[in-house]
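With one protein chain held back, the other chains of the complex are shown just where they sit.
Chain lettering (A, B, C and D) follows the sequence in which the chains are written, and residue indices restart at 1 in each chain.
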Amino acid sequence: MTDILEITDLEVTYQRSILALHGVNLRVAKGQITSLLGANGAGKSTTLRAISGFIGLDNARVNAGRVRFLGEDITGLQLPRTIHKGIVLVPERDKVFTNLTVAENLEVVATSREEGSKWQQIEEEIFVYFPRLAKLRNKPAGLLSGGERQMLAIGGALVCRPQLLLIDELSLGLAPVIVDEIIERLREVHAKTELSMLLVEQSAAVAFALASYGFVLENGKVELEGATEDLRSNQKVLDLYLGTGSTGRADYLANARRRFEERANV
Amino acid sequence: MQIVANIIVLTSLYALVASGYVLVYKVSRVLNLAHGELMILGAYLLVATSAGITSDPLIAIALTAVFSIIVGLSVYLLLMREMTGQPVLAAVLTTVALGILLRGAMVLIWGPQQLNVASMLSFENASVVLTDSIRVSTASLWLVICTVVVYLGLLAFLHMSRWGMRMRASGQNPLLAAQRGINLHTVYALAWTLSTFSGSIAGVLVALDSRLDVNMAVIGLKAFPAALVGGLDSLHGALIGAGVIAVLEVLLIHYVNPLLSDVVPFLVLIAILIVRPWGLFGTKEELNRV
Amino acid sequence: ADDEVVIGLSAALSGGAAGTYAAPAEGLKLYIDRLNEAGGINGKTVSLVIYDDQGDASRAASNGKRFLTQDDVQLIISVSTSATFAPLISQATRQGVPILFAGSVCPAETMPPAEPLLYCSTGFSSVHDSIAMVDYLRELDGDATVGFAAMGIPISRAGMEEAERIVLGADMKSAGIEIAPPGTADYTPFATKLIQNGAEAVLAWSPWSVQIRFFDALRKQGWEGNAFVGHLAEAELEMMEIKDPGLYTVGSNAMIFEDSKATQDLVAAVTESGVDLHPEAIVDGWLGGIVIEEVLGKLGDDTSAEAINAVMSDIEIDTRGLRGGSIKWTENNHFRETIYYRVYRWSDETGAMEIARDWKAYEVE
Amino acid sequence: MSNTETGIGKIAPVRAVAKGDGGNRTAWMGLIVLLALVPLVASPFHLDIASQIFIAAIGALALMVLTGIAGQISLGHGGLMAAGAFTTGILYKETGAGIWITLPASVVAGAVIGLIFGLPSLRLRGVYLAMSTLALHFVVIYLGGEYEFASGASTGIFLDPPVIFGYELYDGQAWYYALFLLVAGTYWGCSNLLNSKTGRAWEALHANETAAEALGVQVARYKLLAFVITSGIASFSGALFAYYQSFVSVEAFTLFMSIQYIAMIIIGGMGSLTGALLGAIFVTLVPYCIEWLMETVPYLGLDISTASSASHAAFGLLMILFLVFEPSGLIGIWKRTVARFSSQSKKEGVQ
Partner (left out) sequence: MFDLELKDIELHFGGLVVLNRVSLGVRSGELLALIGPNGAGKTSIFNCISGIYRPTGQINFLGTSLIGKKPSAIAELGIGRTFQHAELIPRMNARENLLVARHNHVKSTLVEQWLRLPSARREEADHLAVVNDVLDLLSLSHLAHLPVGGLPFGIQKIIGFGRALVADPKILLMDEPSAGLTQEEREELAYHIDSAKNRLGIPMLWIEHDMEMVSAIADRIHVLDYGRSIGDGPPSEVLEDPEVIRAYLGTTQIAQAVDTAAAPLEKG
């Protein structure tokens, strides 16, 4: 099985001084969905953005390490050249152009050569994946709900014809029912196109529902990796990300109280 | 009736200058306070071409257009590009600094004296008799024509071409635009180039119509309320804003006190903005949602 | 040292007004340089300290402080806008250092009754120019309805108000004063108003660029009357370009085209110096130099500011053909006792500049 | 949750991170002593520059509070200074009033104008607000000009040196000390305000008005308060300017002046009072430095007027270089230097 993406010892700093990643190693297998789990500030978003390329706007820089995409070294490659290589990111926040309509949000991405009927076809394809969007076609994206925005953002990313799709916080702030729908849609897309994906998630449940392999990031380093089945039975993952601690099912207050007591005893 | 003609000419001037503000603001939220100087630089470029390269006025003007495009592009590539990612206020101040630099440089090169560009080009700025009671100068007539053409061109470009759509998208969310494969630098460079180009046209025509000296850069300031009344990111807003300001200015000069023509447009601007904080046609910027 | 007189020159060398003032300032420097090269006057050399004030009040204020506290000048010369007067005057008078306006507009304080320390040798002056303009206009066409074009700065407005008063007092009709604010983009609306008010002749006294744009705007609307403007540094060159016989300048400097002995000397000096200057534009500065030469010539061993002031308050300066008559300063009058005006215009017949009326004397009251 | 339980009531007051007075007490005292000694050695010319810096510093502090802290962009700063200068000038000319009347009157006039021109800020943001404050400039200049013209003071209004407790404030040293005290007082007052409820309310409405309002900050009131207080201070510095230069005229207050003040707070470093001081120093000094360079560097064959346009251009260029290469402002350089030193000394300590 070939890896579409391979990251070795990646180090990233913000504002020349804040070290966000120190030595991340991860791989994404071609045609597979891989998940990246981790706590807040672990560096998940930073990892995705380092892959898809920073722009001058954020004062971030890759200091060390390599990013290889389809065997080619793309370390430090800037936007939008990474897009032309086939790496597309759905960001965590601000993921749609609120002043453009849904259709324009999709259209703005297409290259100038894709005129007329060809473009129509691309658009229809997206509407097949996300039928909800078809109805909203002429609505300014600023009026969409969170779930609709997420779908539109994924749709917009798909129009870029990615070979590797990066999604940051797929389920953040979305209702369970919407999360279900999006998972379903992504599965469809994946089934049809065998698109390789790297998903960042807080919720291990969502990650495990989609991905076949996973990495766990902690404090800017990969702490754990493995096939989803293995991760799922890993005690640490259970504790940290699934909340199925010793009591089996989450007992929020008891767990917290226990930890407070432990801390107090130290 | 002459008053109406005066209003139309002044509207065209302000509108042409204001379009430059709008273009740059629309894509980058940067208010280009060096626009007045860039406009005048266009006229000085005409002086330079006609003195140094060709004496044929038409070729000189065409060459000036090319040079102004080069100037716009270089301003972006050498300067404003460096400001991507900095706070908007810093970018705005950079344009102020650019203005100061350009002023100094223009005096250094072309001297502080007022130049008679029309006579240098042997362009006879004849008075054109439109009706018995209406006369305008040839250059003002050109000014009106150019403004119409520039506006039609820009509107078509922004709303019908994909690059126009990209400019709108980049203005709203640059990071996402980049993440969707839009080359921000191309978009910004395009905006600066178009803006400098239209500004230069205004500069050349104003210089042909009256004279040329660096002080005329203040016309940039006077076109300001025009761009704002309409809404800084709306092209047709700028046109209407220019109309409002020009009407006010001409009527104040004619019927009230000309000294108020500096003050009143700004007061009217405030009044309009208080009713519509984003100008008559500007996009309502996202309220703070919490 | 006693054999050196330190003079401070604050001038609008850059900035918006440099078009009018940079050249005279350079001319003055040129004159002084020549004096020094020739060994100075009366055994004294002049050390000229020049600071740019950009025509800006705050800068002039710090220039003034610098002259007085750092350079210890004995005389200050101003070749700049009226905006710079107040700071210079307020500081210099307190320290008892005289100021010579040589190229700047003459402030009212130099005219009778004159302030003790302020002197003016400039060839234009808003109120007196207005008197001469109206006078000439009446000779030309006593029935004309007269319009006035001013700029929104105090000195220009004052001049035009005075002119209107004289016109009305002489039973002529006024078409009103149009005041264009600084930074006006288009003078057409102002011109329209003057035309519609029936102006048959127009008087203007303001910075050259404003006078001339007013005039352009009038002509563009097919107006065919005569215009009378102040004779500022840019005037001669521009009039030769405009070639409009209806445009008259009224002022007290001679023009270069006359090719008189005085102007020939001036042109020769400029050519010899190799400095890139238009002789036409530097006359006021040159005359400032002459004033200094004459004053120092009369100065004894005491080169203090008081001594210089004492000399200046009672002196008659030969203008060597660059003006009509001499500049005579007395205790009470630091402008001149008699001012001579000449009127110039372009002549279509000869295809050259001509003197429309030769020197005429006006008493200064 | 009550403080008596935990007994941490006696913690030292927080030092603002954002406003950072950046340094400890002894350093400040040292600096103050040093500055107090300056007039003993400096030439009158240098004292004049110092005084110009002090006047600029007061104005820059005001603008920093308004723009850098409360987030309200203003291009009307020059207009406000003009308002102060004219209030003083007119009062002096018409009534001969002394400094104890003219200065407070200028502050009040500035505050009132600030209140009026702060009103649009309740609706407008960003450049739109900036433009509406530009109107302030034009209005004040128009009114001042009409006064000058009507009163026949076409060369401007002259002021005699102010008399304080029978002592005439005229020579450079006296002004130096007086202005120095006023700057220190303004800095101290502003910094107190910033470390209080008021300053925090300004920061809050700067960050997000809606959220601030929901936290109980009366956004409208605090915005206007920011305008009133800072306009009062700006107007005060305008009055000082008038006294210091002994004249008032509309032509002294150009739009360029407002832009210079904006330049001061940006070059100094947004959000920092110390930055405002650094910015005032920088912007005031630069033209002199350029001039000095042009004099000292072997004569480039420039005639005088070319040289001064060149210095004009150089000022623009320098500002550009600064903005491009040091966007966090002088205070950023300062903090980095301090950080480097302290981290170095820490490292050395470990070794």
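Side notes on the structure shown:
The rule we apply is simple: a residue touches a chain if its C-beta (ideal position, glycine included) is under 8 Å from a C-beta of that chain, and two chains touch if they have at least 3 such contacts.
None of the values given here were measured: they were computed from a predicted structure.
The residue touching the chain not shown here, chosen from A:174, A:199 or A:222, is A:174.
The residue from D:77, D:137 or D:200 that touches the chain not shown here is D:200.
From the options D:214, D:293 or D:333, the residue with contact to the chain not on display is D:214.
Among D:43, D:95 or D:192, only D:192 touches the chain left out of the display. Against the chain not shown here, chain D presents residues 1-3, 5-6, 8-11, 13-14, 16-18, 189, 192-193, 195-198, 200-201, 203-204, 206-208, 210-219, 225, 271.
Considering the complete assembly, chain A touches the hidden chain via residues 1, 18, 29, 31-33, 39-41, 143-148, 172-181, 183-184, 187, 190-191, 194, 202-203, 205-206, 208-213, 227-229, 232, 239-244, 249-253, 255-257, 259-260.
Definition applied: only the chains that are shown with their structure count from here on.
Chains that count as touching both chain C and chain D, per the definition above, are B.
Look at the CA centroids: the one farthest from the centroid of chain D belongs to A.
Averaged C-alpha coordinates put the centre of chain A at 47 Å from the centre of chain D.
Centroids built from CA atoms put chain D at 32 Å from chain B. Spacing of chain A relative to chain C, judged by their CA centroids, is 75 angstrom.
In chain C, the positions touching at least two other chains are 14, 18, 22, 152.
Residue positions of chain D touching 2 or more other chains, listed in rising order: 145, 305, 309, 311-312. Chains touching one another form the pairs A-B, B-C, B-D, C-D. Remark: chain D residues 43-45, 47-49, 52, 145, 148-149, 153-159, 170, 172, 245-249, 251-252, 254, 256-257, 303-305, 308-309, 311-312 touch chain C in the complex. Within the complex, the chain D residues that touch chain B are 73, 120, 123-128, 131-132, 134-135, 138-139, 142, 145-146, 208-211, 214, 255, 259, 262-263, 266, 270, 305-306, 309-317, 319-320, 323-324, 327.
The residues of chain C lying in touch with chain B in their complex are 14, 16, 18-19, 22, 152, 178-190, 192-193, 195-196, 208-209, 212-213, 216-217, 219-222, 234, 238, 241-242.
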